[in-house]
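The structure appears right after this line, and notes come after that.
Shown here: the complex without one of its protein chains, the others still in place.
Showing chain A:
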Amino acid sequence: MSLFKARDWWSTILGEKEEFDQGCLCVADVDNSGSGQDKVIVGSYKGYLRIFNPHPVKPGDEVQPEDLLLEVQLREPILQVEVGKFVSGTEGLHLAVLHCRKLCVYAVSGTQGNVEHGNQYQIKLMYEHNLQRTACNMTYGPFGGVKGRDLICIQSMDGMLMLFEQESYAFGRFLPGFLLPGPLAYSSRTDSFITVSSCQQVESYKYQVLACATDADERHDTEQRKLSSGKRLVVDWVLNIGEQALDICVASFNQGVSSVFVLGERNFFCLKDNGQIRFMKKLDYSPSCFIPYCSVREGTINTLIANHNKILNVYQDVTLKWATQIPCIPVSVKVANFQDLKGVIVTLSDDGHLQCSYLGTDPSLFQAPKVDSREINYEEMNAEMKELQKIIREATKTQDILPESEKQRDVTVTAEVSPDLDEESGISNRDFTFSEGTQRSVLCILICHRNDKSFHVNSVFINLMQAIDSEVKAGAVPSVTVKITIRSRVTAQKPSLAVCVQAPLAVTCDQFVFNDLEPDSSETVVLSVFLKENCSPPELEGTCIVSYNIPTELNPEGIPRVSQCNFSLPLKLVCIPAQPSKAASHKITIDTNKPPISFITIFPDFVDPSEGDQANALGFQFLAGSKTTLLASKTSQRYRIQSDQLEDLWLVTKELIHRLKEHFRKQNCKDFACTFSGSIPLQEYFELIDRHFELRLNAEKYQEMLSERAVQFRAIERRLLTRFKDKTPAPLQHLDTLLEGTFREVIALADAAEENQANIFQAFAKLKSATHLLIMLISLWQKLNTDQIAILEATFLPLAEDTQELGWEETVDAAVSYLLRTCLSKSSKEQALTLSSQLSMPKDTSRLKKNITLFCDRLAKGGRLSLSTDSATQQAAVMPGGCATIPESDLEERTIIPGSTAVFPSHGQTTKQKSKPGGVVCRLIKGTSVQLCII
């Protein structure tokens, strides 16, 4: 991250596909011109040696041909180039070139040419040494304090230091504990070599010690080297820096203290002569190379560190002074003085990008890419905006999500329930006909088909699949076949069908995925519905929903749509004909205004025709319930339904009234009506409520106990953890037994809670049946119209699921008391009461019972159920708290019980609020600035 970029003074790209590394760049006045003008010497792994003398006419110019003083190809890769006083008898600078197995020293000289720019440069080999071992890097200096000449020390790949006193080989020493070579530097102040070993230590070896130690060449055998302990190579000082180093430099400027700089992989160290840390800096980037170059302020040293993010940082000790961008990652950086410019930064990248640059305030212009936006045409935009606004207004005028009207339906779904039960139902509880193997292979087939995307639903497979255990304790569980057909007039993408019936009923397969439907095509699936759990269903209805996408011009992905249809299931699915029984504890009597009809006519599927027309009693045995008997009075126009259980009356009563109405509708008899005169069986109903509520209380108790046990479990766990963590293990003191005991308790409690959950479910199903019965009786008793029945249903059968947090009792209580306060209220005083804001589980059911009783009383006294507009604004409060956030589920529930939407007022009606004085001062949350992510 940098504000500025390095200003290009002169740059070139060397060769093609050549490799360069740390040692390949050297800056010095190699031809001894005496002008103090540095030349740039570059060697490559391909063996090219190049010498440049950059002198651009103006900064950033093209490279002139005469800038390249010399280019020769040597026969071996060049690992390192250095310039020093390498030739005896002269103090002139010479060029040392390190190859893998050879060290060559050249003299570089220029001869004045005849024309102006015709200087001619050449190199002359002064001497060369062949090396026994593969070289790695080298350093030079006045070893041992010699004056006026430089000695060379070469480090080999296997850890030998080879020292050359100019033309002659002096000695070689193995470094102890060597594995991989590290950087090497010579400190003239202490006359020692400094390197970083594989043990991640900075090590310093005195030249004197090296010279006195056993010669490595004389004893090649490693065994002997170990034995000759007399003059072992002793390290001067060691500093553990805990990381590998990239480079070492020894620097002292202006008679200041000399320091050893070590560039590690993650830190930058400055060491004193004795190996103590003077300062260090943690680098938050990967450095590539560095050079300490001068001391601007007394006591501080400036360093250039380049990194792999292509940034060159200038540090004064640890303070960042400047950061600049450079075009590539340098492997080596030097500072050079040229004719007219001092302190030029010379960088070399590993692909041969050689650049001389200087620091400047040239901003590193980052050109943000143009945002993909259209050319602004205000008229068009205005028009588009208006159109969009119109669409939005339309959409917000109605409710956000509203089912479409039927006539626009492009895809229709129809369900056909077969009139007879399946002859051979695949469902059984005991004599399970298919072996495990069969089932598995069928599953395999289904899965394969799905993977092919050519999955066509096959009813045979489905029937095999449906070999599901039913919990009903009867001999054979009947099932009924439902055939669902989807017809499409347009192309429908990704159609999927979901079939749902209310538990305890179940379907054999409830999800189907089809291929895209062509226009005017249809798909048919067949499935079976059966009673799964051991209780009677409150409703014998089911829904199937198809969701699909219709592609449009603007939106090829398609707009999601749904279409649905309901189907009702036959009564025979859940009960079988039985002998009528005379005695029963619950009885209700339905009056009609027509003479009684023979049961043979209206219940042909239950009455055995052999019994003749004297059948005025009919028995129904519920698969998962008691026996219900239907009696028709021979003299009066009455029917009696009786059973031992209240909830079992519902389905039969409903079926009876439904069939009677059907019968009279067929006979074109319009004034048929049923009435109910007797008292509403509220007491029995309350018993069911109490039963459900008791189970809910139980569930709460279980939950509390579970959380208690869980807390206890965690506490024991924590204790154990501390015990185990202790250095001196203390005895467990039966904590483990306690842990296991608590664990078992938790599991047992969870099992009990699950069982309780199942009981709640059954109790709720019964309660629902009874509630349906109650609603029907009230409506027959008070002769309510359909709107009023809808209100009643919405009041007593809330859409929300029955859960522990929000149960049936409190929801119905809120709804009933709302009705009592509004349309059934006796005085205006009652209306003023406000609702409690949060629905919570009541302590007992007495309030609810009282309210229901009162509700029935008020209805009996002539109260009318109506929801006038003036109370509509308050209406939404009946909605269970905070459920408005999930509109999807709203839709779903609404589709299950159509007609109950009447309770929800549309939001367009609330005009009254506008007259409120003054605006409500509310706090907007201020715009939040977003946190920056790590770059």
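One rule holds for everything that comes next: a residue touches a chain if its C-beta (ideal position, glycine included) is under 8 Å from a C-beta of that chain, and two chains touch if they have at least 3 such contacts; residues count from 1.
Keep in mind that, in the parts below, contacts and distances are computed from a predicted model.
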Chain not displayed: protein name in its UniProt record ("Trafficking protein particle complex subunit", "RNA polymerase II transcription initiation", "Ribosomal RNA-processing protein 42" or "Tetratricopeptide repeat domain 8"): "Tetratricopeptide repeat domain 8"
Full-complex contact with the absent chain, from A:246, A:346 or A:588: A:246
Residue, one of A:125, A:257 or A:320, that touches the chain absent here: A:320
Of A:17, A:58, A:75 or A:843, the one touching the omitted chain in the full complex: A:75
Sole residue of A:159, A:478 or A:495 that reaches the chain not shown, by the stated touch rule: A:159
Residue of A:8, A:21 or A:523 touching the missing chain in the full complex: A:21
Contact partner of the left-out chain, one of A:273, A:350 or A:810: A:350
Residues from chain A at the interface with the omitted partner, ascending: 1-3, 19, 21-22, 45-47, 75-77, 79, 100, 134, 136, 157-159, 177-181, 197-200, 222, 226, 240, 242, 244, 246, 265-267, 277, 279-282, 284, 286, 288, 308, 317-320, 323, 331, 350, 363-364, 366, 368, 371-373, 389, 392, 707, 710-711, 714, 717-718, 721-722, 725, 834, 837, 873, 876-877, 881-882, 884-885, 907, 910, 913-914, 916, 919-935
